[in-house]
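Below is a slice of the complex: some chains, not all, each in place.
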């Protein structure tokens, strides 16, 4: 039973990114709440993040032991850190993990030594292009350690003997990820995936996490044609682990989105699935084209977020990636400048609203058969058509009715019709609702795969 | 036996719209003759129009009784009008049907009353944008009445008691339409359709009617590969009635054109069939591209003339629509300014010539098989190829011969070849005639459907 219901966005305000909004402030609040936590691809920071997500939406948390084989990979040791610093000979912390978790290279080995500045420097990372920003670095799968600091702070370091300490552990443990599953009328699934391994970085990817949480909250109270699966997992190894443990079930995924970098002030960017013409690709393109703001559609490349895994040739899932400014394309990317100021409530609200519109179309898109296909039915008699007015123009609502009748031959979905007529999907959907009420349309089937009736 | 014969246009002068022509004046004379008649979707004006058409071409006139079900519609009561006026208290006709039949809203109910200006005004229609023109209005299927007048005349009406009279009848009767059928070598049909329900409006659609009549006259004296069916019927209900009564026979229609708005000075416009790639679509595009004048090709939309019915999903016939300036796109549209001055003999001649060229290609297009397909045949020995001349250029006639030989592999029609070679169809046709005379080509079949041999 498709309807416009799902499109009604009760706490979002679609369109444009002008002005703050309630939902934007709520999403930003969740970003703010998660910001201080030191996340990595394993460990307690990740676990805490999942627990906080679980306070907002029903979340099943999975713990996968170190050493588990996941395709070509192995779940690594779990890394935890409590403190880290570099002290000068006066005992002052010149680099202090307590001030920013970006100061420590992710997965640094535990250590405690006294080093000369020259020795220390080999383990320091800074970015001369942005001398005030701390860069973000990791060393997964490499046994090393390091500190990151602003270029200016690095220049200020004097010859001295430095006490260097990383109070971390790297031991057998677990990789954690969370799943929020919202069953729908069918077992066909929409996958929403976001990576949860970055420490204090807001756009990449607390923006994605917080929007996913609010999408799940909004969807949880509505009737859903599709089942929705939200995966919160560390990048790469987390997605690979999830796919390895759910290999047999991925054929249920009919549409998917990787959410990342959704809070910056830039325009929306959609990176297509590997298939390039999946329904999700067409739906997102439709939403962006009718959004009234500038946007960019990019072809698939095998370099990006976890669409790399979902779109590997052995899976080739219909999963695209929605962003604003993509990874690597904004200077704040992977630096301390990707902070709470950089992500904006209005941009978060706009991204959220576009996701809801995408979901609305996925839910409502269907194919009808015109029950009066030979010539036009007499619409005037039914009160749903006035024809050309004095100005010689047909109102768009009546034109939409003619389009839906003309193309509802069993071969065109509502989305096909909206694209051919170059009309917003909602206009076409309302026309189809009107015609259905007058028994002029009968639904003949959903696009995008046979629906499987849900058990239980 | 295709040949160039059909392309020779004995009384038209193809190309451009410069200069008056014999055929243009003849067509304009028929427009002039039909102009005064008060037509509607039923009634004696329509009947008179068909009778006058029948004086020019063999025409079978059909009368369909009121109340006949035609798909989702019902043939309405027949409307006839003899007089109508609004008289002021001095007894002067301030609105007079005898001056213009546009003054009465089509299908107005009969009435005779005395009204104040305020009461009268609710039934008056005028157009402030063009204060001197009388707009054209109808009220089929709605029980009401009204008068149309120029905005300036409406402003001049004073407070008074007006005698308002519409001497009309709305009774059980008939809907009339006419068919001119010209049998050809096969029973495959070309449909030419135009609407005949508009009163004193010249471009819409006396231009279409008069051109259709002259096409039928020209074709009647020639050998025809296709059978031709000209349908003269009121818009919408007439086309629906015709389709309902000929439902089983429409599969014979291989190509079709709706003709309307063909006499204004604007450029030619072709609106494609719903299929979008029917042979008629390709042929008209070819003719316009090689016409030497500007033109526009529009994609199908379900809003237009009777292509709405022919291209409804239950029929989906290969019927496009040839116009000059389309309906609603010129200010004179549906006003008294669409008069005998607005349609020009040279524009009518140009439209006619393009129709004849389209028909010529439909008649002549076929597919050949090169009988010497391995390497080029030795054309020089046959005297049909000189090769490159001193200037290093091959004459277009010889290049056409090479194209026809190269692509006559059974998969390419002459039209395909003309399009691939970017040459006028006639050049390619002449090359194929030459090659056929030298036994280098054998016809393998017509494009666009199996030909059915005509009985009798």
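Labels A and B are assigned to the chains in the order they are written; within every chain, residues are numbered from 1.
The definition used in the following text is that contacts are C-beta pairs under 8 Å (C-beta built on N, C-alpha and C of every residue); 3 or more make two chains touch, one makes a residue touch a chain.
Quick caveat: nothing in here was measured; it's all calculated off a predicted structure.
Visitor: Since every chain is the same sequence and 2 are placed, give me the total copy number for this complex.
Guide: 3
Here is the rule we go by: only the chains that are shown with their structure count from here on.
Visitor: Can you give the whole-Å distance between the Cα centres of subunit A and subunit B?
Guide: Whole-Å distance between the two chain centres: 54.
Visitor: Would you tell me which residues of subunit B are touching subunit A in their complex?
Guide: Where subunit B meets subunit A, its residues are 70-73, 125, 127, 135, 141-142, 236, 239-240, 243-244, 247, 274, 301-303, 308-309, 311-316, 327-328, 333-334.
Visitor: Which residues, counting only subunit A, touch subunit B once they are in their complex?
Guide: Touching subunit B: residues 370, 372-378, 380-381, 388, 390, 392-394, 399, 402-403, 405-409, 421 of subunit A.
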